[in-house]
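Now for chain A:
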Amino acid sequence: MLGYNRAKGLVNLNQKNLHSLTHYYGIFCLLSALLPTLGVFFIFTICDDLVFAELVKEYIPNEVINSKDYNFTIVLAQINNSVEGLVFGTPPQWVTNAAEIWKSWVIKSNILTMIVCAITILTSGFLSYKKIHSEFRSRNAVEKIVMTILGVSSVIAILTTIAIIFSVVFESIRFFALIPYDEFLFGTVWNPQFEGAERAGSGQEGLSQYGAIPLFAGTFLISIIALCVSVPIGLLSAIYLSEYASSKERAFFKPLLEVLAGIPTVVYGFFAALTVAPFLRSSGSMLGLDIASESALAAGLVMGIMIIPFISSLSDDVINAVPQSLRDAGYGLGSTKNETVMKIVLPAALPGVVASIILAVSRAVGETMIVVMAAGLAANLTANPLEAVTTVTSQIVTILVGDQEFESAKTLSAFALALTLIIITLGMNFYALHVVKKYREQYE
Partner candidate 1 sequence: MENKHILSSFDDDLKKLNDNLLKLGNGALNNFDNCINNFGTQELDEIEKVINGDLILDDLDDKVQKIGFEIIALRAPQAADLRRIIVALKIATIFERIGDYSRNISNRTKLLIELNYSDLPGVNIGKMGQKTLTMMEDVIESYVNEDDKLAVKVRNSDVKIDKMHTQYYLEIVASMQRNKKLAPTGAHLLFIAKNIERVADYVTDIAEQVYFLVNGKVLSDLRPKADESSLIIPE
Partner candidate 2 sequence: MNKKIINPEDATNIVKNSILKRRSKDSRLKLFGRVAIGLAVCFLLFLFYSIFTKGYPGFFQYYVTLDINFDRERIDPKGDLSDNSLFDGDASTIVNESLFSVVEPKGRKEKKLAKKIVSSGKDVRIAKMVKDDPSLFGTVTQVKFALDDDIDSFLRGYIKRETPESERRINDKVIGFIDKLNEEGRISYEFSDYILSGSASGNPEMAGIKGAFIGSILTLSVCLLIAFPLGVATAVYLEEIAKKNRITEIIEVNINNLAAVPSVVFGIMGLAIFISIFGMPRSIPLVGGMVLALMTLPTIIISSRAAIRAVPPSVRDAAYGIGASKLQVIFHHVIPLAMPGMLTGTIIGMAQALGETAPLLMIGMVAFIVDIPNSVLDPGTVLPVQIFMWADFAERMFIQKTSAAIIVLLGFLISMNALAVYLRKKLERRW
(Lines give C-alpha, C1' and ligand atoms only; values in the text may rest on other atoms or scores of the structure.)
Protein backbone atom coordinates (compact mmCIF):
# COMPACT_ATOMS: atom_id res chain seq x y z
CA MET A 1 0.00 0.00 0.00
CA LEU A 2 2.73 2.35 0.96
CA GLY A 3 4.60 1.50 -2.17
CA TYR A 4 1.49 2.15 -4.20
CA ASN A 5 1.09 5.51 -2.59
CA ARG A 6 4.67 6.43 -3.06
CA ALA A 7 4.47 5.45 -6.65
CA LYS A 8 1.34 7.51 -6.94
CA GLY A 9 3.23 10.37 -5.48
CA LEU A 10 5.93 9.92 -8.02
CA VAL A 11 3.31 9.75 -10.71
CA ASN A 12 2.09 13.11 -9.67
CA LEU A 13 5.60 14.42 -9.90
CA ASN A 14 6.40 13.01 -13.22
CA GLN A 15 4.11 10.59 -15.00
CA LYS A 16 6.33 9.82 -17.93
CA ASN A 17 9.40 8.64 -16.11
CA LEU A 18 7.76 6.00 -14.01
CA HIS A 19 8.93 2.69 -15.34
CA SER A 20 6.10 0.41 -14.36
CA LEU A 21 2.47 0.67 -13.50
CA THR A 22 1.80 1.95 -9.99
CA HIS A 23 0.29 -1.19 -8.60
CA TYR A 24 3.46 -3.09 -9.37
CA TYR A 25 5.24 -0.92 -6.85
CA GLY A 26 2.59 -1.85 -4.32
CA ILE A 27 2.90 -5.54 -5.05
CA PHE A 28 6.64 -5.29 -4.95
CA CYS A 29 6.59 -3.77 -1.50
CA LEU A 30 4.11 -6.32 -0.28
CA LEU A 31 6.12 -9.25 -1.58
CA SER A 32 9.45 -8.00 -0.43
CA ALA A 33 8.05 -7.35 3.01
CA LEU A 34 6.12 -10.58 3.39
CA LEU A 35 8.46 -13.16 1.95
CA PRO A 36 11.39 -12.64 4.34
CA THR A 37 8.96 -12.47 7.22
CA LEU A 38 7.38 -15.76 6.24
CA GLY A 39 10.84 -17.26 6.02
CA VAL A 40 11.75 -16.01 9.47
CA PHE A 41 8.49 -17.29 10.84
CA PHE A 42 9.06 -20.76 9.46
CA ILE A 43 12.60 -20.90 10.72
CA PHE A 44 11.41 -19.98 14.17
CA THR A 45 8.58 -22.46 14.31
CA ILE A 46 10.71 -25.29 13.05
CA CYS A 47 13.71 -24.45 15.17
CA ASP A 48 12.09 -23.84 18.48
CA ASP A 49 11.14 -27.48 19.07
CA LEU A 50 14.67 -28.56 18.31
CA VAL A 51 16.19 -25.88 20.49
CA PHE A 52 13.82 -26.68 23.31
CA ALA A 53 14.64 -30.36 23.00
CA GLU A 54 18.29 -29.55 23.55
CA LEU A 55 17.53 -27.17 26.36
CA VAL A 56 15.20 -29.50 28.14
CA LYS A 57 17.96 -32.02 28.59
CA GLU A 58 19.16 -29.98 31.48
CA TYR A 59 15.97 -30.64 33.29
CA ILE A 60 16.17 -34.35 33.02
CA PRO A 61 17.50 -35.74 36.27
CA ASN A 62 20.85 -37.39 35.99
CA GLU A 63 19.66 -40.62 37.42
CA VAL A 64 17.19 -40.91 34.58
CA ILE A 65 19.89 -40.25 32.05
CA ASN A 66 22.14 -42.73 33.56
CA SER A 67 19.54 -45.40 33.89
CA LYS A 68 19.81 -48.35 31.60
CA ASP A 69 16.78 -47.94 29.42
CA TYR A 70 17.14 -44.25 28.90
CA ASN A 71 15.78 -43.22 25.57
CA PHE A 72 15.70 -39.53 24.90
CA THR A 73 12.97 -39.84 22.30
CA ILE A 74 10.65 -41.52 24.75
CA VAL A 75 11.43 -39.03 27.44
CA LEU A 76 10.85 -36.20 25.04
CA ALA A 77 7.54 -37.74 24.05
CA GLN A 78 6.58 -37.91 27.69
CA ILE A 79 7.39 -34.28 28.17
CA ASN A 80 5.57 -33.30 25.02
CA ASN A 81 2.51 -35.22 26.08
CA SER A 82 2.61 -33.48 29.33
CA VAL A 83 2.89 -30.15 27.59
CA GLU A 84 -0.16 -30.89 25.54
CA GLY A 85 -2.05 -31.92 28.61
CA LEU A 86 -2.20 -35.55 27.84
CA VAL A 87 -1.48 -37.27 31.04
CA PHE A 88 -1.19 -40.98 31.25
CA GLY A 89 -0.99 -42.12 34.76
CA THR A 90 1.12 -39.95 37.00
CA PRO A 91 4.32 -38.86 35.40
CA PRO A 92 7.39 -38.25 37.54
CA GLN A 93 7.65 -34.81 39.01
CA TRP A 94 10.58 -33.80 36.85
CA VAL A 95 8.56 -34.43 33.75
CA THR A 96 5.87 -32.09 34.93
CA ASN A 97 8.48 -29.51 35.78
CA ALA A 98 10.13 -29.80 32.47
CA ALA A 99 6.76 -29.45 30.81
CA GLU A 100 6.05 -26.30 32.76
CA ILE A 101 9.34 -24.79 31.71
CA TRP A 102 8.72 -25.89 28.16
CA LYS A 103 5.40 -24.14 28.23
CA SER A 104 6.99 -20.92 29.35
CA TRP A 105 9.52 -21.20 26.55
CA VAL A 106 6.74 -21.62 24.07
CA ILE A 107 5.14 -18.42 25.21
CA LYS A 108 8.45 -16.60 25.15
CA SER A 109 9.34 -17.91 21.76
CA ASN A 110 5.96 -16.94 20.40
CA ILE A 111 6.48 -13.41 21.58
CA LEU A 112 10.00 -13.43 20.21
CA THR A 113 8.78 -14.72 16.86
CA MET A 114 6.19 -12.00 16.71
CA ILE A 115 8.72 -9.33 17.49
CA VAL A 116 11.28 -10.59 15.02
CA CYS A 117 8.62 -10.94 12.35
CA ALA A 118 7.46 -7.43 12.97
CA ILE A 119 10.99 -6.16 12.68
CA THR A 120 11.61 -8.05 9.48
CA ILE A 121 8.37 -6.89 7.97
CA LEU A 122 9.18 -3.31 8.80
CA THR A 123 12.79 -3.32 7.70
CA SER A 124 12.27 -5.17 4.47
CA GLY A 125 9.15 -3.15 3.82
CA PHE A 126 11.10 0.00 4.45
CA LEU A 127 14.00 -1.08 2.31
CA SER A 128 11.77 -1.92 -0.58
CA TYR A 129 9.88 1.31 -0.08
CA LYS A 130 13.15 3.15 -0.27
CA LYS A 131 13.95 1.39 -3.48
CA ILE A 132 11.02 2.92 -5.23
CA HIS A 133 12.01 5.71 -7.47
CA SER A 134 11.02 6.47 -10.97
CA GLU A 135 13.72 4.45 -12.63
CA PHE A 136 13.24 1.37 -10.51
CA ARG A 137 11.85 -1.49 -12.55
CA SER A 138 9.41 -2.82 -10.06
CA ARG A 139 7.55 -4.87 -12.65
CA ASN A 140 10.69 -6.76 -13.49
CA ALA A 141 11.44 -7.29 -9.84
CA VAL A 142 7.94 -8.55 -9.11
CA GLU A 143 8.14 -10.87 -12.07
CA LYS A 144 11.40 -12.29 -10.91
CA ILE A 145 10.01 -12.98 -7.46
CA VAL A 146 6.82 -14.60 -8.74
CA MET A 147 8.69 -16.70 -11.24
CA THR A 148 11.00 -17.94 -8.54
CA ILE A 149 8.01 -18.94 -6.46
CA LEU A 150 6.57 -20.83 -9.40
CA GLY A 151 9.90 -22.47 -10.10
CA VAL A 152 10.32 -23.63 -6.56
CA SER A 153 6.96 -25.31 -6.56
CA SER A 154 7.88 -27.34 -9.62
CA VAL A 155 10.78 -28.76 -7.67
CA ILE A 156 8.27 -30.44 -5.36
CA ALA A 157 7.68 -33.01 -8.03
CA ILE A 158 11.31 -33.95 -7.94
CA LEU A 159 11.36 -33.97 -4.20
CA THR A 160 8.45 -36.38 -4.16
CA THR A 161 10.21 -38.70 -6.49
CA ILE A 162 13.38 -38.52 -4.49
CA ALA A 163 11.38 -39.14 -1.37
CA ILE A 164 9.75 -42.17 -2.86
CA ILE A 165 12.98 -43.53 -4.15
CA PHE A 166 14.80 -42.90 -0.90
CA SER A 167 12.13 -44.39 1.27
CA VAL A 168 11.75 -47.42 -0.89
CA VAL A 169 15.33 -48.02 -1.84
CA PHE A 170 16.79 -47.63 1.62
CA GLU A 171 14.35 -49.98 3.21
CA SER A 172 14.83 -52.37 0.34
CA ILE A 173 18.54 -52.36 0.88
CA ARG A 174 17.95 -53.26 4.45
CA PHE A 175 15.69 -56.03 3.31
CA PHE A 176 18.22 -57.41 0.91
CA ALA A 177 20.74 -57.33 3.68
CA LEU A 178 18.53 -59.83 5.46
CA ILE A 179 17.30 -61.83 2.50
CA PRO A 180 19.48 -62.44 -0.55
CA TYR A 181 17.99 -60.83 -3.63
CA ASP A 182 18.09 -63.99 -5.71
CA GLU A 183 15.88 -65.71 -3.22
CA PHE A 184 13.50 -62.78 -3.46
CA LEU A 185 13.52 -62.63 -7.22
CA PHE A 186 13.53 -66.30 -8.06
CA GLY A 187 12.07 -68.02 -5.06
CA THR A 188 8.77 -69.68 -5.71
CA VAL A 189 7.40 -69.64 -2.21
CA TRP A 190 6.12 -66.57 -0.48
CA ASN A 191 5.63 -67.14 3.18
CA PRO A 192 6.60 -64.24 5.39
CA GLN A 193 6.41 -65.05 9.06
CA PHE A 194 5.91 -63.36 12.31
CA GLU A 195 8.95 -61.50 13.31
CA GLY A 196 8.40 -62.50 16.86
CA ALA A 197 9.16 -66.05 16.00
CA GLU A 198 12.14 -65.01 14.00
CA ARG A 199 13.58 -62.85 16.66
CA ALA A 200 13.11 -65.43 19.29
CA GLY A 201 15.38 -67.66 17.32
CA SER A 202 13.05 -70.50 18.09
CA GLY A 203 14.28 -72.48 15.18
CA GLN A 204 11.37 -71.56 13.04
CA GLU A 205 13.20 -69.14 10.77
CA GLY A 206 13.10 -71.72 8.08
CA LEU A 207 9.40 -71.17 7.73
CA SER A 208 9.84 -67.65 6.53
CA GLN A 209 10.30 -67.52 2.81
CA TYR A 210 10.39 -64.54 0.52
CA GLY A 211 10.19 -65.82 -3.04
CA ALA A 212 8.28 -63.18 -5.01
CA ILE A 213 7.57 -65.23 -8.11
CA PRO A 214 4.08 -66.30 -7.00
CA LEU A 215 3.17 -62.70 -6.33
CA PHE A 216 4.24 -61.56 -9.75
CA ALA A 217 2.62 -64.55 -11.35
CA GLY A 218 -0.60 -63.65 -9.59
CA THR A 219 -0.32 -60.04 -10.64
CA PHE A 220 0.34 -61.13 -14.17
CA LEU A 221 -2.56 -63.57 -14.23
CA ILE A 222 -5.04 -61.06 -12.95
CA SER A 223 -3.81 -58.39 -15.32
CA ILE A 224 -4.17 -60.72 -18.26
CA ILE A 225 -7.71 -61.56 -17.30
CA ALA A 226 -8.47 -57.89 -16.89
CA LEU A 227 -7.04 -57.08 -20.29
CA CYS A 228 -8.98 -59.88 -21.91
CA VAL A 229 -12.11 -58.22 -20.66
CA SER A 230 -11.25 -54.60 -21.18
CA VAL A 231 -9.29 -54.41 -24.42
CA PRO A 232 -11.94 -55.76 -26.77
CA ILE A 233 -14.79 -54.03 -25.02
CA GLY A 234 -12.89 -50.80 -24.62
CA LEU A 235 -11.56 -50.64 -28.15
CA LEU A 236 -14.78 -51.61 -29.84
CA SER A 237 -16.69 -49.13 -27.74
CA ALA A 238 -14.23 -46.44 -28.64
CA ILE A 239 -14.55 -47.23 -32.32
CA TYR A 240 -18.29 -47.31 -32.15
CA LEU A 241 -18.52 -44.10 -30.19
CA SER A 242 -16.19 -42.11 -32.33
CA GLU A 243 -17.15 -43.35 -35.77
CA TYR A 244 -20.59 -44.88 -35.80
CA ALA A 245 -22.52 -43.30 -32.98
CA SER A 246 -24.57 -40.20 -33.58
CA SER A 247 -23.51 -37.21 -31.55
CA LYS A 248 -26.41 -37.80 -29.19
CA GLU A 249 -25.44 -41.39 -28.57
CA ARG A 250 -21.91 -40.33 -27.98
CA ALA A 251 -22.89 -37.61 -25.58
CA PHE A 252 -24.88 -40.19 -23.64
CA PHE A 253 -22.62 -43.21 -23.61
CA LYS A 254 -19.21 -41.67 -23.20
CA PRO A 255 -19.84 -40.13 -19.78
CA LEU A 256 -21.71 -43.28 -18.83
CA LEU A 257 -18.62 -45.36 -19.49
CA GLU A 258 -16.48 -42.83 -17.69
CA VAL A 259 -18.57 -43.40 -14.59
CA LEU A 260 -16.86 -46.78 -14.45
CA ALA A 261 -13.55 -45.01 -14.01
CA GLY A 262 -14.86 -42.76 -11.30
CA ILE A 263 -16.01 -45.55 -9.03
CA PRO A 264 -13.56 -46.05 -6.19
CA THR A 265 -11.62 -49.25 -6.30
CA VAL A 266 -12.77 -50.26 -2.90
CA VAL A 267 -16.28 -50.40 -4.30
CA TYR A 268 -15.10 -52.69 -7.07
CA GLY A 269 -13.36 -54.78 -4.45
CA PHE A 270 -16.54 -55.04 -2.47
CA PHE A 271 -18.48 -55.89 -5.61
CA ALA A 272 -15.95 -58.50 -6.60
CA ALA A 273 -15.82 -60.09 -3.20
CA LEU A 274 -19.48 -60.07 -2.39
CA THR A 275 -21.25 -60.36 -5.71
CA VAL A 276 -19.00 -61.65 -8.44
CA ALA A 277 -17.04 -64.23 -6.51
CA PRO A 278 -20.09 -65.97 -5.02
CA PHE A 279 -21.80 -65.82 -8.40
CA LEU A 280 -18.79 -67.40 -10.09
CA ARG A 281 -18.58 -69.99 -7.41
CA SER A 282 -22.19 -71.02 -7.67
CA SER A 283 -22.21 -71.02 -11.44
CA GLY A 284 -18.89 -72.89 -11.36
CA SER A 285 -20.25 -75.53 -9.11
CA MET A 286 -23.22 -75.90 -11.41
CA LEU A 287 -20.77 -76.68 -14.19
CA GLY A 288 -18.87 -78.95 -11.91
CA LEU A 289 -15.93 -76.61 -11.59
CA ASP A 290 -14.39 -75.90 -8.27
CA ILE A 291 -13.91 -72.20 -8.04
CA ALA A 292 -12.34 -70.75 -4.97
CA SER A 293 -14.39 -68.14 -3.17
CA GLU A 294 -11.51 -65.77 -3.66
CA SER A 295 -10.36 -66.37 -7.20
CA ALA A 296 -8.13 -64.67 -9.72
CA LEU A 297 -11.02 -64.80 -12.11
CA ALA A 298 -13.33 -62.71 -9.98
CA ALA A 299 -10.68 -60.11 -9.31
CA GLY A 300 -9.54 -60.08 -12.92
CA LEU A 301 -13.05 -59.74 -14.30
CA VAL A 302 -13.92 -56.86 -12.06
CA MET A 303 -10.61 -55.20 -12.68
CA GLY A 304 -11.26 -55.60 -16.37
CA ILE A 305 -14.53 -53.77 -15.98
CA MET A 306 -12.78 -51.07 -14.03
CA ILE A 307 -10.23 -50.37 -16.71
CA ILE A 308 -12.66 -50.42 -19.64
CA PRO A 309 -13.02 -46.65 -19.57
CA PHE A 310 -9.27 -46.11 -19.50
CA ILE A 311 -9.12 -47.83 -22.82
CA SER A 312 -12.41 -46.67 -24.27
CA SER A 313 -12.23 -43.04 -23.24
CA LEU A 314 -8.59 -42.49 -24.02
CA SER A 315 -8.84 -44.37 -27.28
CA ASP A 316 -11.97 -42.48 -28.16
CA ASP A 317 -10.09 -39.26 -27.49
CA VAL A 318 -7.15 -40.20 -29.64
CA ILE A 319 -9.39 -41.53 -32.36
CA ASN A 320 -11.28 -38.29 -32.30
CA ALA A 321 -8.08 -36.37 -32.39
CA VAL A 322 -7.37 -37.90 -35.78
CA PRO A 323 -8.17 -34.95 -37.99
CA GLN A 324 -11.49 -34.97 -39.76
CA SER A 325 -9.60 -34.21 -42.93
CA LEU A 326 -8.20 -37.74 -42.98
CA ARG A 327 -11.68 -39.20 -42.74
CA ASP A 328 -12.85 -36.86 -45.46
CA ALA A 329 -9.98 -38.10 -47.57
CA GLY A 330 -11.06 -41.68 -46.97
CA TYR A 331 -14.71 -41.08 -47.72
CA GLY A 332 -13.75 -38.95 -50.68
CA LEU A 333 -11.98 -41.95 -52.15
CA GLY A 334 -15.03 -44.12 -51.60
CA SER A 335 -14.12 -45.96 -48.42
CA THR A 336 -16.80 -47.54 -46.30
CA LYS A 337 -16.82 -46.62 -42.64
CA ASN A 338 -15.18 -49.90 -41.77
CA GLU A 339 -12.31 -49.23 -44.15
CA THR A 340 -11.92 -45.68 -43.00
CA VAL A 341 -11.72 -46.75 -39.37
CA MET A 342 -9.58 -49.81 -39.75
CA LYS A 343 -7.18 -48.62 -42.42
CA ILE A 344 -6.88 -44.90 -41.83
CA VAL A 345 -8.12 -43.78 -38.46
CA LEU A 346 -6.90 -46.61 -36.26
CA PRO A 347 -3.41 -46.76 -37.73
CA ALA A 348 -3.15 -43.02 -37.31
CA ALA A 349 -4.38 -43.26 -33.75
CA LEU A 350 -2.35 -46.34 -32.94
CA PRO A 351 0.24 -44.74 -30.69
CA GLY A 352 -2.48 -43.24 -28.57
CA VAL A 353 -4.38 -46.50 -28.46
CA VAL A 354 -1.26 -48.40 -27.46
CA ALA A 355 -0.53 -45.82 -24.83
CA SER A 356 -4.03 -46.13 -23.46
CA ILE A 357 -3.69 -49.89 -23.23
CA ILE A 358 -0.35 -49.68 -21.52
CA LEU A 359 -1.74 -47.15 -19.14
CA ALA A 360 -4.55 -49.56 -18.41
CA VAL A 361 -2.04 -52.34 -17.81
CA SER A 362 -0.05 -50.29 -15.40
CA ARG A 363 -3.28 -49.48 -13.62
CA ALA A 364 -4.06 -53.15 -13.40
CA VAL A 365 -0.64 -54.01 -12.07
CA GLY A 366 -0.72 -51.28 -9.49
CA GLU A 367 -4.32 -51.84 -8.51
CA THR A 368 -4.64 -52.79 -4.90
CA MET A 369 -8.05 -52.83 -3.37
CA ILE A 370 -9.76 -55.20 -5.74
CA VAL A 371 -7.12 -57.83 -5.29
CA VAL A 372 -6.89 -57.31 -1.56
CA MET A 373 -10.59 -57.85 -1.25
CA ALA A 374 -11.25 -60.40 -3.95
CA ALA A 375 -8.15 -62.29 -4.97
CA GLY A 376 -7.17 -63.62 -1.64
CA LEU A 377 -3.89 -63.74 0.14
CA ALA A 378 -2.76 -67.20 -0.77
CA ALA A 379 0.55 -67.02 -2.57
CA ASN A 380 -0.22 -69.76 -5.05
CA LEU A 381 1.98 -70.25 -8.02
CA THR A 382 -0.66 -71.18 -10.52
CA ALA A 383 -1.96 -70.35 -13.93
CA ASN A 384 -5.44 -71.48 -13.08
CA PRO A 385 -7.68 -68.45 -12.92
CA LEU A 386 -10.14 -70.32 -10.79
CA GLU A 387 -7.84 -70.50 -7.80
CA ALA A 388 -7.00 -67.85 -5.31
CA VAL A 389 -3.81 -65.98 -5.98
CA THR A 390 -2.21 -62.97 -4.41
CA THR A 391 -0.53 -60.00 -5.92
CA VAL A 392 2.30 -57.70 -5.13
CA THR A 393 0.09 -54.88 -4.04
CA SER A 394 -2.11 -56.94 -1.83
CA GLN A 395 0.92 -58.34 -0.08
CA ILE A 396 2.25 -54.86 0.53
CA VAL A 397 -1.01 -53.87 2.08
CA THR A 398 -1.30 -56.97 4.18
CA ILE A 399 2.19 -56.56 5.48
CA LEU A 400 2.07 -52.89 6.23
CA VAL A 401 -1.39 -52.46 7.65
CA GLY A 402 -1.28 -52.14 11.35
CA ASP A 403 1.64 -51.31 13.56
CA GLN A 404 4.90 -52.67 12.42
CA GLU A 405 8.49 -52.61 13.38
CA PHE A 406 10.79 -51.36 10.76
CA GLU A 407 13.47 -53.82 11.62
CA SER A 408 11.75 -57.01 10.63
CA ALA A 409 12.29 -58.70 7.31
CA LYS A 410 8.58 -59.05 6.83
CA THR A 411 7.97 -55.34 7.00
CA LEU A 412 10.96 -54.62 4.89
CA SER A 413 9.87 -57.12 2.28
CA ALA A 414 6.99 -54.79 1.50
CA PHE A 415 9.48 -52.17 0.49
CA ALA A 416 11.30 -54.57 -1.74
CA LEU A 417 8.02 -55.48 -3.33
CA ALA A 418 7.20 -51.84 -3.79
CA LEU A 419 10.54 -51.26 -5.43
CA THR A 420 9.96 -53.98 -7.98
CA LEU A 421 6.46 -52.69 -8.55
CA ILE A 422 7.77 -49.22 -9.23
CA ILE A 423 10.35 -50.55 -11.59
CA ILE A 424 7.76 -52.50 -13.53
CA THR A 425 5.21 -49.72 -13.82
CA LEU A 426 7.82 -47.15 -14.67
CA GLY A 427 9.18 -49.47 -17.30
CA MET A 428 5.75 -49.72 -18.85
CA ASN A 429 5.28 -46.00 -18.66
CA PHE A 430 8.57 -45.38 -20.38
CA TYR A 431 7.71 -47.91 -23.00
CA ALA A 432 4.33 -46.31 -23.66
CA LEU A 433 5.89 -42.88 -24.05
CA HIS A 434 8.53 -44.32 -26.28
CA VAL A 435 5.97 -45.97 -28.53
CA VAL A 436 4.01 -42.77 -28.79
CA LYS A 437 7.11 -40.80 -29.59
CA LYS A 438 8.26 -43.23 -32.22
CA TYR A 439 4.97 -43.15 -34.06
CA ARG A 440 4.79 -39.44 -33.79
CA GLU A 441 8.19 -39.03 -35.33
CA GLN A 442 7.25 -41.30 -38.13
CA TYR A 443 4.10 -39.52 -39.05
CA GLU A 444 4.63 -35.89 -38.37
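How were these picked? Simply put, all candidates are chains of the complex that A comes from, given by their letters.
Keep this in mind: a residue touches a chain if its C-beta (ideal position, glycine included) is under 8 Å from a C-beta of that chain, and two chains touch if they have at least 3 such contacts; residues count from 1.
Predicted model only: the values in this text are computed from it and were never measured.
For chain A in this complex, the touching partner among the options 1 or 2 is candidate 2. Considering their complex, residues 139-140, 142-143, 146-147, 149-151, 153-158, 160-161, 163-164, 166-168, 171, 232-237, 239-241, 244-245, 253, 256-257, 259-260, 262-271, 273-275, 305, 308, 312, 334, 336-339, 341-342, 359, 362, 365-369, 372-373, 393, 396-397, 400-403, 406, 414-415, 418, 421-422, 425-426, 428-429, 433 of chain A touch candidate 2.
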